[in-house]
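Here the complex is missing a single protein chain, while all its other protein chains stay put.
Right, chain A next:
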Amino acid sequence: MARESGEAGALKSCEVRKRTKRKSKKESKSRIVCSNVAYERARGAEEPHKHYANNKIKTTKYTLLSFLPKNLFEQFHRFANVYFVFIALLNFVPVVNAFQPVLALAPVIFILSVTAIKDLWEDYRRHRSDKEINHMDCLVYCKSQRRYVEKYWKQVCVGDFVRLRCNEILPADVLLLSSSDPDGLCHIETATLDGESNLKQRQVVRRFLDLDCEFDPTKYDSVIECERPNNDLGRFRGYIIHRNGKRDGLNKENLLLRGCTIRNTEEAVGIVIYAGHETKSMLNNNGPRYKRSKLERQMNIDVFWCVIILLVMCLFSAIGHGLWVFQYGETRPVFDVLGPEGTDLSPALSAVYLFLTMIIVFQVLIPISLFVSIEIVKICQVYIIHQDVELYDEETDSHLQCRALNITEDLGQMQYIFSDKTGTLTENKMVFRRCAVVGIEYSHDANARRLAMYQELDSEEEDCLSQGGTLPRRDSASSHQSARVVLRSQSTKSHRRTGSRAEAKRASILSKHTAFSSPMEKDVTPDPQLLDKVNDCASQMEFMRLHAQPLTQLPSELSDIIDFFVALAICNTVVVSSPDQPRQKVRMRFELKSPVKTIEDFIKRFTPSRLTSGSNSSSSSSLATRSSAPRAGSSLLSSPSAEGTLLKLEEENSPGPLEGSFRAVPAHSVSEEAELRYEAESPDEAALVYAARAYKCALVGRLPDQVTVELPHLGKLTFELLHTLGFDSTRKRMSVVVRHPLTDEITVYTKGADSVIMDLLRPPTSDDTKGKRQRKTLYKTQNYLNLYAANGLRTLCIAKKVLSKEDYAAWLKSHLAGETAIQGREELLFESALRLETDLQLLGATGIEDRLQDGVPEAIASLRKAGLQIWVLTGDKQETAINIAYACKLLDPEEEIITLNADSQEACAVLLEESLHYIRSKFLCDAPEQASRALQDDPSSLPVLVHRLGLVIDGRTLAYALDSSLEDRFLAVARSCRSVLCCRSTPLQKSMVVKLVRNKLKVMTLAIGDGANDVSMIQVADVGVGISGQEGMQAVMASDFALPRFQYLQKLLLVHGHWCYSRLANMILYFFYKNAMFVALIFWYQFYCGFSGSAMIDQWFLIFFNLMFSAFPQLITGTLDKDVSAETLQDRPQLYMSGQNSEEYKPYMFWMNMIDAFYQSLVCFFIPYFAYSDSDADLFSWGTPITSLALLTILLHLGIETKTWTWLNWASIAFSVALFLAIALFYNASCPSCYPPSNPYWTIQRQLANPLFYLLCLITPVAALLPRYFYRACQGTLFPGPVQVGRQLDRLPPEARRSASGQTKVTGGHHFAPRPPLYHIPGFFCNHGAEGYKKREAPTDSAREGAGLSAGITAGGGWGPDAPRGGLPPEVDTLLHSQGEASDGRLYANAAVGPSGFSLADRATPPPPFTQHECVPLTPSATCVQRAPGGEGLGLPPSTATRPEGGAVTSTADSLETTLL
């Protein structure tokens, strides 16, 4: 259709299509946009883009009129609300009513209106921000005035021309038609969209690029056809049809997205394509997520139980009433009121009526305010977490964000953590460490020393401060002052700890908006040897050029070195900018216009004459001769002595075609010299560019068609950039096609993952010396790559390829076909890239260090101690991943590692079976049959032992293992391992793993990641955490919580998660108790009033009891209570297990609370009953004391359950009592006849004057709470849970506490022992891609080192040091572990390596003399920790579990040891 219309006038087609569109609005797959200006002229009044949204945004849900109905409708989606309204309406039926109908509506209306006000306020805020945005200004072309006029954003329509100036925010999605930039470029910053702070280049639509004069909207008459609005930020497809029928493809490079900021560009003009709600950013904007937490799910079950209890109570009363009526027989007593018709009601009918009445009377049992209270408490919790200063990251000025408001307590119940590696565990700040060029390794020792210095600097500060910081430890009994001292010392600590980071921050503020540029990354100390070679090479080249020798005569080693650095510098998408003029583009004009885009262009440019006679054209040799002399002088300025290589640049407005590339630096610009800034899409690119710069091979400018590199001696070389084949995750490489200015050859530089590059290399053809050398280089480089990987470095291979003109022409043809294709363009381009990237010549390899984030090993260690299983899912290669895992203490050198690499489904099945077998034979602590069954069959049925094992699996094997036939076995293996590492996994696999674990094991899962590849995993997990780090905001957008650093996960889970969980769990239990206790009072009374449904508690008190009198203290406690202090929670991660096992809120606790509630209500009912039974008290004179003392009892009950009392707790309790008294006094005095049917006039006043009232209020709470108080006291002494022990620890004086925690560290943990960050495997390299079953043994002592390596050490031998001690008690054994670890534990023996087989050497050997000690002592005193699927296995506190006789009854500190250590 578009094609046909191409020939006809574009304008007309626009109209035609407009009509068809109107007819079939939904079916149409594209959107057509034509100029509003042109349209007006041609067609008159009718609006062409009538059906496209305009730019006015409205994110509000309601209007003034629709608010009430719509909001109510939404609220009634919650079942509880419907139920409460039903009850309130029941009150309007006269025969069953229990309360004054209007009064009965009060709670429902209150609840509904609280929610409504909340919604209204949120909506108002949205409205205000909408208004603000809608009224922003922008320049829109006005057809009548024939110029751009200021308009509000909301007045912008599709088809309008907007003019954008520098630093303006885009009002809509705009197709770029003109830019003040001579290259037709426009830079935008997309930070608001995806958080990436680097600049992105956008290009003017091709045909408009060639316009000589300024773009004139009135002359624009093309029609744009593009896809319908969608939310894919990274995609835009369409084409523009010009008047002459020609079509140009449009892609995302032409589209400027709403919300981005124009940078570096004076002015740009574009036509609005999508406006308002149809812009990509708005379509991407989905609000906060709602999840239901585990605790709430559990709570809902108990709410259901409450309903059942309610129904039972009502039924009981109804039957009772029926019988009561029945016993009087035919003659009714005077007090039995006749029915509404004046006749007696039959017993059955009165029972039915009464049943309904009772539902109303007992409605309090279903906690109407529970839902609202939970919401309020959660919002407060979220606020408090937000405010935590320790979760604030100074460097990025960001703190934790809770994006999901209602799953805070889930944080306290996590069992599995799935973590991304890059950017999550590591900083994603890439530091160039070392490289190998042409098979020669340059170790960059100076660089390593420099990096070590940075690290030391940090850690030293930390050390000295932590010493100082621990001195004024907080004593719970201490005064305010000491607490404040701690606060101060901690704040300084946190501040100074990040001192070096703060400096980096300051530097980056100075040079605003720079991404990835801490001095650590920028300053690379070059390896002197390599630097010499580079200098050598450059001077030789210069010499050759001076003497007009062909450059091919250069020794290949040297030319490869230069090529290597040139590749580092140009094979990327780094944008160069200078800091002086923010975002001002550094420019070196060269005469060529743009990358080769058409065949004609190619022919024009590559005509033989030009190619051969390079000297008279743009070719570099002629330029070089002219500029070399002055250039040489200037390059001396930036000699190696000048640290931090400052580059001089100048801005040239109209550079001449020839001078541009090789001009000497004018004298005046020396004073303006400034550092160049590189803005890269990924930090490793920047790291490589900085590395190249350290070798004086500095990237100084990048334009779409050329890159300029400054080389020593040679000066600035401009490479004509023919193509850039961008990075994608399938190819795992990127390439640039350039024309080399010196040799004039078309060269492809490729940079990519070693695994792919190695396969693409040209095989050494001949057996001559060259081929041999090549092979040797290859072999060596591969070895170095393995070494790098083993050291935890990220490896990249650099390769090049020289293309002949013919080959290039052939390739170009197909490539251009792909580029202009409309259907399947991506695939075609992909294929063409594959065609180009073959037969490469290896230049070298680089090793980039991705530094571990601060505190990651500590965080992992303590999270693991907290009973969390940590799985790392990464896309990195196996060796890198394993070494990072060692560095961050995820894997322990002491533990065995099972490596699963299989290349077929069957192999994978066999491997899994073998591993299961192995685990079974080796790690059966007790109950072997049971455990083996657990391992074999259903993964979620039986408790499983967590062993000292690590599992490493690669992406391919993972794909097999995730198959439904194998997943159970895979899980059985994985869950019995202490840590699991999945390498080379795709985003989809990540989410599949999470889903598998979550669904099969029925555990709570947390996924943490920072990049777009983690999004699916984050969404699948129960709680998704995004790291708001370097890689944009996509992960954060998908997450429930966003953290600035991984380290903070520790506090978020161990402290806030624990608190939120225990607070909320206790509050919910308390709520159930409170309501049951209150309602039971009325229930008991039914036995004394003929089950007639009357209540001694006045209807007002009954209705407002929950909402007002008892509401505040529990909210305060639910928000602020701390069962254990933050310090202790972090010192003793084991305390987290109470949340994992739902120990604060187990099903039986609900019933215990119910029983307690019934007991208390019995006391509260019968003490006043007997006290008044023989008196002349009327109903309310008796009921009011009951209400008061029930309130007191309930508040004091809360007091027993409250762990920390701040003034807020006191105030809220005092306030509750005061509020009750005030309202009661007022209500009982306000009016003698206002509140039918009850009339408690002056009752409370008389009661307050009655000593009996006070006597009752004294004795009843004491009697009611005695059992609970006694139980709590006994529990605290006799069988304290871990949490109670933690609390007692809080109370210890600081010294004692420190000594206690010191003990833990001795016994529990080598986790805290200092250890070098990386582990070297001397002389041992894995065969790359070797399949097979590899197993790593625990390191032995150094005596075994030699034997271990050569003999392929058997498993039995591996246990040597431990075996003799098998008989020792387990406690001792743990100590031995840590001692053994002190000796050099860096050696891994490979038990069995076979390229294809599964030769299980260790399996063949008989199981070692194995004892219990090989199980992971999660708690050292426990020999084996049983894990149950439903989270019940760890239910018992270890003290009782492991010491049945001796330990069952222990004293505080004794049990404190056993429980916590």
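We adopt the following convention: a residue touches a chain if its C-beta (ideal position, glycine included) is under 8 Å from a C-beta of that chain, and two chains touch if they have at least 3 such contacts; residues count from 1.
Methods note: contacts and distances are computed from a predicted model.
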Record-based protein name (UniProt) of the chain missing from this complex, from "Large ribosomal subunit protein mL43", "glutathione transferase", "Integrator complex subunit 11" or "Cell cycle control protein": "Cell cycle control protein"
Options A:Tyr220, A:Tyr1136 or A:Tyr1241, residue touching the unrepresented chain: A:Tyr1241
Residue among A:Tyr83, A:Phe830 or A:Tyr1269 touching the omitted chain: A:Tyr1269
Residue of A:Glu74, A:Asp123 or A:Asp388 in touch with the missing chain, whole complex considered: A:Asp388
Candidate in contact with the missing chain, chosen from A:Leu531, A:Cys1089, A:Leu1196 or A:Leu1219: A:Cys1089
Touch residues of chain A, complete complex, unshown partner: 94, 98, 328, 331-342, 357, 384, 386-389, 392, 394, 397-399, 476, 479-480, 483, 487, 491, 505-506, 509, 1088-1090, 1092-1096, 1120, 1122, 1126, 1167, 1169-1179, 1181-1183, 1200, 1203-1208, 1232-1233, 1236-1239, 1241-1242, 1245-1246, 1250-1252, 1255-1256, 1258-1259, 1262-1263, 1266, 1269-1270, 1272-1278, 1280, 1284, 1287-1288, 1290-1292, 1296, 1449-1457
